[in-house]
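Remarks on the structure that follows.
Taken from a larger complex, these chains appear in their original positions, while the remainder are omitted.
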Amino acid sequence: MNILAFGEVLIRFTVTDKMMLEQSDNLNMTTVGTGVNLLSSLAHFGYNTSILTVLPDNPLGKKAAADLRKLGISDRRLLYRGKNIGSFFVELGQGARPERVTYQDRLSSAFSLMNADDYDFEKALVGIDIVHICGISLSLTRQTRRAAMKLAELAHERNKVVCFDFNYRFSLNEQNNHEVMKKRYQSILPYVDILFGSKRDITGLLDYPNIDETKLYEQFCHDYQINIFAGSKRTFIDGKKFFEGFLFHHDKVYNSAPRELNILDRIGSGDAFASGVITGLLEKWDFNDTLEFAIANSVLAQASMNDSPIFSKEDVFHYIDSEGKNDLIR
Amino acid sequence: MNILAFGEVLIRFTVTDKMMLEQSDNLNMTTVGTGVNLLSSLAHFGYNTSILTVLPDNPLGKKAAADLRKLGISDRRLLYRGKNIGSFFVELGQGARPERVTYQDRLSSAFSLMNADDYDFEKALVGIDIVHICGISLSLTRQTRRAAMKLAELAHERNKVVCFDFNYRFSLNEQNNHEVMKKRYQSILPYVDILFGSKRDITGLLDYPNIDETKLYEQFCHDYQINIFAGSKRTFIDGKKFFEGFLFHHDKVYNSAPRELNILDRIGSGDAFASGVITGLLEKWDFNDTLEFAIANSVLAQASMNDSPIFSKEDVFHYIDSEGKNDLIR
Amino acid sequence: MNILAFGEVLIRFTVTDKMMLEQSDNLNMTTVGTGVNLLSSLAHFGYNTSILTVLPDNPLGKKAAADLRKLGISDRRLLYRGKNIGSFFVELGQGARPERVTYQDRLSSAFSLMNADDYDFEKALVGIDIVHICGISLSLTRQTRRAAMKLAELAHERNKVVCFDFNYRFSLNEQNNHEVMKKRYQSILPYVDILFGSKRDITGLLDYPNIDETKLYEQFCHDYQINIFAGSKRTFIDGKKFFEGFLFHHDKVYNSAPRELNILDRIGSGDAFASGVITGLLEKWDFNDTLEFAIANSVLAQASMNDSPIFSKEDVFHYIDSEGKNDLIR
């Protein structure tokens, strides 16, 4: 099974020892991104993965490519152009102190400036079964938006399974008004088969009415011919945090049991969930098992450092089977 | 608003990776102290702060001064004399394993040996609104005691708001008998406007009767013309730790709600509380809001490394508004 | 009181910052082993300890010896032969993500290849009161098995107190069938005075019937003339982990209260328990106090990094007396 992701690669700088930026000069550097995280997890589940993106043509781009290979992602669709790459700083949280992310310029990265016409999408799709596109491309630049659209259209034409992730964040979209963003999402959704998002994406961004979930998702998925719509969220019970997910198919919402969270590093929880869902669909597990697997993958990912999950199927099953009670594996 | 603190600056050595001293040779070094912690927090809340203290006239003193500036504390009242500075080692705790502090010599530090007459208190008070004095000065040496007294008296005369912190610790006062220490505190309290301490300080050290808190604080504050008396403490409910505070003014005790603790580094919790209270008073918030802010600042401080709080008002409000449930800020 | 342990010394490599092996190249290295852990704890409780083992005759063996001395274990019975030492990698856990141990070759270590006849057991026993033998020796190689048997026999003859630890792990014994392993344990048990293990060791490995614990232990201890049989286990109540222990003597099972766990590093929990029990026996504390002390030592050990406990009696008593509620010692 061959999976291609299209999306931005970012450098993540994590302040070490749970310190804050003002407290320490020691950073740990990793290479991340929605597509990267998803492919890393899928590669560790045993699938062939490759990423279509642009890295700067300098030692930093080489470093990022090396990191991608290390995660199990093929570098054969990587392009090297320009000088910049997006980045962000992470100050890890503890208890009531939240993890904090500070982005650095993503709009002048090589990826953000790459014209849609400069990609060879045809070649990139050869032999590919599933294509994943991250919704961030719709917010970044005109170039990334057009590239995402073009790829979605072409992949759909070529009968590839198209996965899409809303990934809509207000902080990145201050200058884009509601109507503009709504239209962009409306344009891409017709090409999408598997969609990751939340109820709020549909009601808040696409202006569907705030009705019963089953009805809402049925209407929405019918409108855009979406096959699978899934998402995850965190909930609070008695001062504890839990993580849970849903999956909608045809006319039914499947809900996972909530799993308690013990967070080490919160970022990438949605990507870990998405890669779990895709795995369940690829393996044709029933939807409840698929959700349980996806939630377990994300709970493990949030209990480990960095964005990109690196758990094997065995790791995830072990967690499910032991109900999280095993604290030592020899 | 200009705040001056008088007090000891200490070097803190923290064993890294939650190890104990016998387990690791790797240390992290920071510059701390009650005055330092308080001013760091107040500087991050937007006030002008400076510290009046003595540092050794060598590379270590320069390093400490650089750290103070980094925290946002002005170095214009720093004096450089002698060769020594007090220090302590910290072994971080985990669960039932307590955080452990081992002090190194504080009595032969440049600060402890500085004569009261060698300070230019008049100059230091120019333009200052609030003066903070730490009670540790009453226990350290004859010199620090006299300097603290002299400054308190002068600041009072000059109509500065005088803050004082009991900070009474038996471990440092083995050789000082009860009566001696009681007299010292009795001498300084008449100059104090805002006082930080606990009920036990009043009953145990000053020998007030162990009566109802409101009555007790009313009597005590009346005796010494204290305007504000405030303090914090930790409590245990169902095996969980909470942090809460009180503030007494005129004839009423205000109590905060308890906030759950998730401790990364416990030291400095009182200083974080005090700087929160001072901020509320400066901003003329009502006493309940002031307490809530002070407790929140301290809960955040205990969930972060090192003694000196570096949270902005926005950080503290965010914690209060999200009820500590937000675990990621982008 | 002089205690000698015979057993394997291992190098432990811990991935730093709670990362997994694929995520980081930074390791922390320590010298561990069942005997090492037990002696480290006993040395910190004030007893004279030495270890009889074989280290490689190279810089790595020298490093291991230096580490043993640092833990308070005498190096006067160390032998230097060959080139190899067993090792394992540790990826620390977090919440539902278990701590993971990956062993490297233990069968070709200098210890595993040392012939029983090449040890001078007579000399090693001079002045010794208690001898500890780890059950792993019965699984490793023919040489370690014979050495353990020979030492047990000789120590018993010389009227030393012989402690033995089942330490039976299926993962290390894949190639040894049940009957073979059962016979090995049956051969050594007659020389044992103090035994550490679990009910499952007796019913699963030695094929005793699964009856009431008191009856079972009475029968078993009578059969092998065991004076003390003790063990610990973890339990789950309301999603929390607890640690508790039992001690059987004569005709009675003593059970500790359960203590909540807040795990930093899980490995060595049994060794910390065993050293606590031995201490109680040496000090002739009553069995309930002994168990409480042993459980407390282990709870502290699991809340600290690395395998080898380094708590003093005062540390353990402090934890017991404060009911684990003190989070700062100055």
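A, B and C are the chain letters, set down in written order, and residue numbers restart from 1 in every chain.
In this text, a residue touches a chain if its C-beta (ideal position, glycine included) is under 8 Å from a C-beta of that chain, and two chains touch if they have at least 3 such contacts.
Remember, predicted model here, so these are calculated numbers, not experimental data.
Of the identical chains making up the complex, 3 are displayed, while the complete assembly in this file numbers 6 copies.
We adopt the following convention: only the chains that are shown with their structure count from here on.
With steps allowed only between chains in touch, the distance from chain A over to chain C comes to 1.
Annotation: the chain B:chain C pair of sequence copies touches via predominantly different residues, less than half of the used numbers being shared. Chain centres here are Cα means. That of chain B falls 45 Å from that of chain C. Residue positions of chain A touching 2 or more other chains, listed in rising order: 17, 263. Interface residues of chain A facing chain C in the complex, by the touch rule stated above, are 16-17, 28, 70, 259-264, 299-300, 303-306, 310, 318-319, 322, 324-330.
Those residues of chain C lying in contact with chain A across their complex are 17-20, 22-23, 93-101, 103, 169, 171, 234, 236, 239, 241, 263, 266-267.
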